[in-house]
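Structure provided below as structure tokens; questions to follow.
Of the protein chains in this complex, one is absent; all others appear in place.
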Amino acid sequence: MEDATTMRDKSILGSAPQPALVQVDRLGVSFATRNGTVQAVSNVSFQVAKGETLGIVGESGSGKSVTSYALMRILDRAGRISSGDMTFSGIDLVNADERTMRDLRGREISMIFQNPRMALNPIRRVGDQISDVLRQHAQAVGSNARVKSIELLKIVKIRDAEARYNAYPFELSGGMCQRIVIALALACRPRLLIADEPTTGLDVTTQKTVMELIVELTHERNMSTILITHDLGLASSYCDRIIVMKDGAIVEAGETSELFASPKHAYTRKLIRATPRLDSTVRELLLEDLATAAKPTKAARATSDVPILQVTSLTKSFAPEIAKRSLWLEKLIRSKSIKPPEAPLAIDDISFSIPAGGSVGLVGESGCGKSTTSSIIMRLLEPTVGSVKLNGVELTDIPIKSFARSTYRAQLQMVFQDPTDSLNPRFTARRVIEDPIRMLGSDEDRKCIEERVEQLAERVGLPVDLLSRFPHQLSGGQKARVGIARAIALSPKLLILDEPTAALDVSVQAIVLNLLHDLRADFGMSYLFVSHDLNVVRLLCDDVIVMRAGRIVEQGNASEVLASPQSPYTQTLIDAIPHPPSLHAA
Amino acid sequence: MMQDHAASATAPDTVHETVAHVSAVDPETTRPASTGNAFAHIVYVLKSNPVTLISFGLFGIMIIAALLGPYIVPYDPLASNSAVRLQPPSTDHWFGTDQLGRDVFSRVVVATRLDLFIAITAVALSFVIGSMLGSLAGYYGGWFDTISGRMIDTIMAFPLFVLAMGIVAALGNTVENIIYATAIINIPFYARVARGEVNIRRHAGFAQAARLSGNNDLRVLAFHIFPNALPPMMVQISLNLGWAILNAAGLSFIGLGVRPPTPEWGIMVAEGAQFIVSGEWWLAVFPGVSLMLAVLTFNLMGDGLRDMVDPAQRT
Partner (left out) sequence: MLGSRTKTVLQRLWQALPVLFGVIVVTFLLTRALPGDPAVYFAGPAADANSIAEIRKSLGLDLPLPQQFLIYLGDLSRGDLGQSLSTGQPVLTDLTTRLPASLELTFAALFLSTMIAIPMGILAALNPGRLVDHACRLLVTMGVSLPTFFTGLVLVFFFYYLLGWAPSPIGRLDFAYLPPPHVTGFFTIDAMLVGDLETAWAAAAQVFMPAVTLALFTLAPIARMTRAAMIQALSSEYIRTARAAGLSSRKVILTYALGNAMLPVITTLGMVFSFTLGANVLVEKVFAWPGIGSYAVEALVVSDYAAVQGFVLSMAILFVLVNLLVDVIYTLIDPRVGSEA
């Protein structure tokens, strides 16, 4: 690595007062596909100074990840750097041979990824995986590697590090795995860390601790960081400078505060507006001209005193899977060694109600029981104890098997989390929307059904000629619209929204949230909005319920809960979500 | 990286999602909607892959030989003629003659019908039974899953060809029993594929949505989930047709099932085997090559069949 340092000294001759550690000039990356060459990244230039944190922000398909893979030269076989220059502390990364690159990777430039569980070798002890890196870069030999690895585990704040050395990834939580990946990345004290969506897929509270760990360790070592994310909020909280990418090119770059105060490019403005802030309204998520063109938000309907949904003392326990599935023989040998664990309660004594025409948010992290609750209300899952009343009618009296054809089925509908997963790949959009009408509607006439489907499509903003397409021929936003059209096809009284925008890009999320907002007023529906994100829930809901580990920790008026949470857990949740600076303050 | 790349390469429309008024129409209405009727799609699949086209062509020839074989062959496949014993291929006898002077070409062509019949009937039987068992087990789970699973494990615990031998030996040496034996040993493959494919989709969003639309469990299974298990099942069908035909020929090779003088590829190879060491190769080689081509055809058809039933292949 002596070469690198001498070369770095030479590069000081450049005019910049603080020499850039990373210099990327007019980078182009292309992929060979069956349909010819696709330019994934073109003409991208940026630099990262020593100790600086640069954010690369963009929606899916913007080329932000490909850029970082090109920088590390770990593009897959089909990908190729087609043009441009990249230097790292004076070393020409485009023309460096594989040996040089291998020495740089892990030692000078490191990377952490999303899906930490998948990023670790599933059948190798996590400690050994760290030792592999130490040995590769001659940072340790023999048993020294073990000692050094355990030290690293302690640095990333893993308790009981010695025992954890021998753990396999499947034995650790997602947050733990991400700490291991961080330990692996920082093992050789690199000068640049590339973090590719490092918190995506983790729970909100874990997200915060992981981000803070990264910041703490990189600052301590005066490292440069490139943070790649789709989340403007995250970028604004942690980055010195931000570049915004779209369709493989940079649309705007600048100091973080400047970028948010006066975004120059229309796309940046759109992104910034679409990212929910602490004080934005649902209309403000759309660009100015669209927001003003939209109908004024209607005042919520006069809510009557009779609740549309009344949930009382709902409890659900899942019998341990083992006991249910295994044969008597297996039980026989098991019973000697382990007793079946106490069945944990998925939800524990939950009561709440939704007023007619009202909208309630159900918020919590994964595993808090919010999905179990919504499945029970939808009558897809039997509660252990408790009552669910729709308009005063006890739903749990109707057996699940016959509920499919009951008159209440049509009144209770749902919009699902993942628009791709929730559309049958073999059905056209038209068939998806007409399925509930055919099964439960009163229209028998083909012509009537056809007209009804087209009305619905128009109402949710789906062009009628797209109705003949299969899901894979539709974009994410269009699929979401199909799912919504299906859910409102029977004019339900209560619509459960199960993270309806979690799989969508922010700009599409803004549109879908506005659509849902308008539909509620037009159709006089009530909403139960299930989400992990208090801030998104707030946009659509009058009231919120916060759940944790199967129990309700707080409920009340949405803006009040957000402004002055009573429970420390709610406070943690609110703090955990990074927000871009307020629009109104700017 | 694949995620980003894939998105940019295959779904350019997702990145063009523009902020429009919520009730307004999406900008991209210009792209022609390609509903494509089923026939057009089949033509498209055949055109897009030459291997598929060739395999379907060969399959067509086999079907023609099976249907018309007995009417178009130059000689009676059973007529022996001691004057022309063991003659090598010539213009009179394209594939030569056997030890009884029968025309090998005629026998090979006529045998197509019996071999295809055994394979297709056996696979159809095991597909219907296996996919029903597997779908129900995958969807409902519970005791039915346990019992059918144990039954399938038991079948799979036998080396399959050996089990087929045992079944034919026990039930009796007839063509029907060959079909039953072949069907039984293939059931586990369909049951397992169907169980797996149904099980992973049991709680999929679209299955839940179908329940919310008022479909009962049986409808959800039959009309929403099962059709999605078809593409991998099609690959299995094509592989199994190959195995079934090999299995049947193998059984007759060791003297089970079809009996001489009936023309059948396996039995013809068996009869020709003793002449190989003395150099009369054509007796065994032509039926053997036909058998091989038939299996090859079935194996190559798999991908094409899958693409034909998979709407995701429609562009």
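Think of it as A and B in the order they're written, each chain with its own count starting at 1.
One rule holds for everything that comes next: a residue touches a chain if its C-beta (ideal position, glycine included) is under 8 Å from a C-beta of that chain, and two chains touch if they have at least 3 such contacts.
Keep in mind that what you see is a predicted model, and the values were worked out from it rather than measured.
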For the chain left off this view, which of B:Gly60, B:Pro74, B:Gly142 or B:Gly166 is in contact with it?
B:Gly166
Sole residue of B:Gly138, B:Gly250, B:Pro263 or B:Pro311 that reaches the chain not shown, by the stated touch rule
B:Gly250
Considering the whole complex, not just the chains shown, which residues of chain A touch the missing one?
72, 74, 76-77, 102-107, 110-111, 113, 115, 118-124, 132-133, 136-137, 166, 168, 170-171, 181, 184-185, 187, 322, 327, 329-330, 333, 337
Contact set of chain B toward the excluded chain (per top definition):
1-2, 150-151, 153-155, 157-163, 165-167, 169-172, 239, 242, 246, 249-250, 253-256, 266, 269-270, 272-273, 276-279, 281, 284-285, 288, 291-292, 295-296, 299-300
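Definition applied: only the chains that are shown with their structure count from here on.
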How about chain A: which of its residues touch chain B in the complex?
31, 33, 35, 38, 40, 59-66, 69, 74-76, 78-79, 246-248, 270, 274, 286-287, 290, 293-294, 325, 327, 378, 380, 401, 404-405, 409-410, 412-414, 416-418, 421-428, 435-436, 439-440, 459, 461-463, 465-466, 468-470, 472-478, 483, 486-487, 505, 507-508, 510-511, 514-515, 518
Residue positions on chain B within touch of chain A in the complex are 1-5, 7-9, 11-26, 28-29, 33-35, 146, 204-206, 208-217, 224, 227-228, 311-312, 314-315
